[in-house]
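Written out below as structure tokens is the structure these notes cover.
Every protein chain of the complex appears in place save one, which is left out.
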Amino acid sequence: MKKMFALALGILTAIGGFVDIGDLVTNAVVGSRFGLSLAWVVVLGVVGICVFAEMSGRVAAVSGRATFSLVRQRLGPRLGFVNLCGSVAVTALTYIAEIGGVALALELASSINAYLWIPVVGLLVWIVLWRVKFDIMENVFGLAGLALVVFGVSLWALKPDFASLATQALHPSVPATEGTPTYLYYAVALFGAAMTPYEVFFFSSGGIEEKWTAKDIPVMRSNVFVGFPLGGLISLAIAATSMLVLGSSGIDVESLGQVALPVVVALGKVGLIFALVGFFAATFGAACETGLSVGYSISQYFGWQWGKFVAPRRAARFHVVMLIATIMAVGVLLTTADPIKVTEYSVVFSAVALPLTYLPILVVANDTRYMGAHVNGRLANVLGSFYLVVILIASLAAIPLMVLTKAGQ
Amino acid sequence: MRWTAPGVGAIALALLLCSCAAPRDDPEAYLGDSLSTVETVASYVATAQLTASAVRDGRVFVPSANVVLSETMQSLSDTVSTYGLVEPPDERSPMRAQVLDVSRRAEDSVFSTLTAVRRGDTAALDASIDRLTAVDADLSSLATRLEDPSGRRGE
Amino acid sequence: MTGIPRTLEAKLQLLDHQVIDVHGEMVCMVDDLELRPDRRGHLHVTAILTGPGALGPRWGGRFGSWITAVWRRLREDADPVPGRIAWNVVTGVDSGIRLNCARADLAIEGLETWTAAHIVTRIPGAGHESDA
Partner (left out) sequence: MSQTPDPLRLSDLLGARVVEESSTLGTVVDVRLERISTSDEIVVTALRSSTARYGTSLGYGRKQQRGPWIISRLLRRLHRDDRWIPWTAVDTISEVAGGGCVVTLTNR
């Protein structure tokens, strides 16, 4: 009974924790402009994050080493450092976007200017990083993030022609109003939103925080293989409702308020409450995850003690890194950088930074010295190699497409 | 809220000085600017329409609607003033005046919607929804005319 | 526990690996190894080297010498030596290098000690694990 409860809890938090500001914004933007013609990218990205999260979780559970420790070990200090700089830059950008997202969600709920919220949110996030127990943090925000299921309910309430939605999703084509480069640019952005590097840093380091062993692999797998795809369905529901309500009125999504409009139209005030709670939980939870990930990756590269499982004074450098990151994020946001714009860039740069993180995980998952009986099987390797190629293509295409389309205009 | 940062503003200004401050010599490019301005304005008007009717039907909390409408108002004025800074290649072309005219009416109607929502004035809200609908229709007919070259010549 | 394998490949199994102390806490990375010849010409691994003083020279190039120079400037002694963990405290090599002593006894954690003393312990709650 207790085991079943733990299993269900893990799956539910994985669903609720899957969506972050990047998924919210990118799916709404893409839905309003491209309908479901990019739904295949969401599916591709969700399967990809499942493959790599499972691998990094398994490596962490068996070897006790988290991602960046392995990156340094396998790529050496120089290439590892290049990866560290890139990954930390992207994760910090995402951290900024998430904190901004929390402030925007609070502004929507309260009508109090987001600038006044930003320092408050920064402080709250930092307190969670400093003091709140790891599993409480994960469970509370993961469960509250489930409120975003309201997008699925809205889709159902809008009574669309599901057959034509399915046809559109299954027969992708570039809409007449958009150019092919723009279509591809948003494909890369959606892929980056689904497969952000921080998710892997956080997932593998979280496994060590929670002291996983080989015995926990089945539970970890069920979280990944059930929770993440269901989270991906929320992403698709956001895109579909955005297409139905906003796209049909010629609205281009530029603010978090617009992301919530389809729910307002479909379900009214009750729906809006759920959407706002979901926005808050999803962005706040992701802010904690990205903040921790900045600390995790830098500490792991240099071999410093990290983690919330020890007292802060026993992991002083780790906590100082997170403190500096939080102050910087708040500072950047107070210069009036638009969190939505920051989000749009962060998902594209995520795609750029992916390959050097995924290669070492794939290699170590094949090392019997570390993995013993839990070494990659044939399926994991076929999928892993396939995604390495996809990630490489997305990474190389991202910047040229960004320049070519002036960031998707 | 306003996201137009001094930093972002400076970059935008720099870009503007490079590309737009001088008159657009290329009529094609100017037509593209006009068309995308009209489409962007239409997107904001549609956002305001959706929000305003949700307020009228009691489907949204006033603070949230207020935030959405204020942001829309802000972005709308930014778009219009950016377009206003571009000099047209042909002084006699009525295009610029047409776009600016309908855009300013869009601004007025979004602003009156925002005021009505803030005051909780139902009658004023209904009136501004009607104004939004009218502007929306004008925007789409202007867009059609701009897209269709024969319509342009007919002016 | 695991012990030290009979044969090791230095780059593959030691270099850039995590060092873990007797309590399971993380100490540092193996940034380099110190090798000393004996009278018969055999090279013995005598210590793990760590910190900028070890990583800088290994890095090479302008960036490497810059790291080393900054590190020298920040040290008080005229001819500083890099952080050094004698090989005789190593008890195991697997996905990490395991020691039989505590990290506090190693005197290699200058930055950690400084940040702990000047920043972290001044914030309330620094002495407790996260427990809401």
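Letters A, B and C name the chains as they come in the text, with residue numbers starting at 1 for each one.
One rule holds for everything that comes next: a contact is a pair of C-beta atoms (placed from the backbone, for glycine too) under 8 Å apart; a residue touches a chain by one contact, two chains touch by 3 or more.
Just so it is clear, the model here is predicted, and its values are computed rather than measured.
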Open item on the list: Considering all chains of the complex, which shown ones does the missing chain contact?
Closed with: A, C
Task: Option touching the unshown chain, where C:P5, C:G24 or C:G127 are the choices - done: C:P5
- [ ] Touching the absent chain in the whole complex: find that residue among A:R58, A:R74, A:R131 or A:H319.
- [x] A:R74
Open item on the list: Given that one chain is not shown, which residue among A:T167, A:T213, A:S248 or A:S385 touches it?
Closed with: A:S385
- [ ] Name every residue on subunit A in touch with the hidden partner chain.
- [x] 73-76, 359, 362-363, 366-369, 375-376, 381-382, 384-385, 388
Task: subunit C residues touching the omitted chain (full complex) - done: 4-12, 14-16, 32-37, 41-46, 49, 54, 57-58, 60, 87-88, 90-91
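By our rule, only the chains that are shown with their structure count from here on.
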TODO: Note the shortest touch-path length, in steps, from subunit A to subunit C.
DONE: 1
Task: Gap in Å, rounded to a whole number, between the CA centres of subunit B and subunit A - done: 33
Open item on the list: Just the number, please: Cα centre separation of subunit B and subunit C in whole Å.
Closed with: 61
- [ ] Give the residues of subunit A that touch two or more other chains, as numbers and ranges in rising order.
- [x] none
Task: Two or more partner chains touched - positions in subunit B - done: none
Task: Complex interface listing, subunit A residues touching subunit C - done: 63-65, 69, 72-73, 76-78, 80, 130-134, 136, 299-306, 308-314, 316-317, 319-320, 323, 370
TODO: Mind listing the subunit A positions that touch subunit B in their complex?
DONE: 107-111, 113-115, 245-246, 249-252, 254-255, 257-258, 260-261, 264-265, 268-269, 272, 276, 335-338, 341
Open item on the list: If we count contacts the way the header does, which residues on subunit C are in touch with subunit A in the complex?
Closed with: 16-19, 25-31, 50, 55, 58-59, 94-96, 103, 111-113, 115-116, 119-121, 123, 125-132
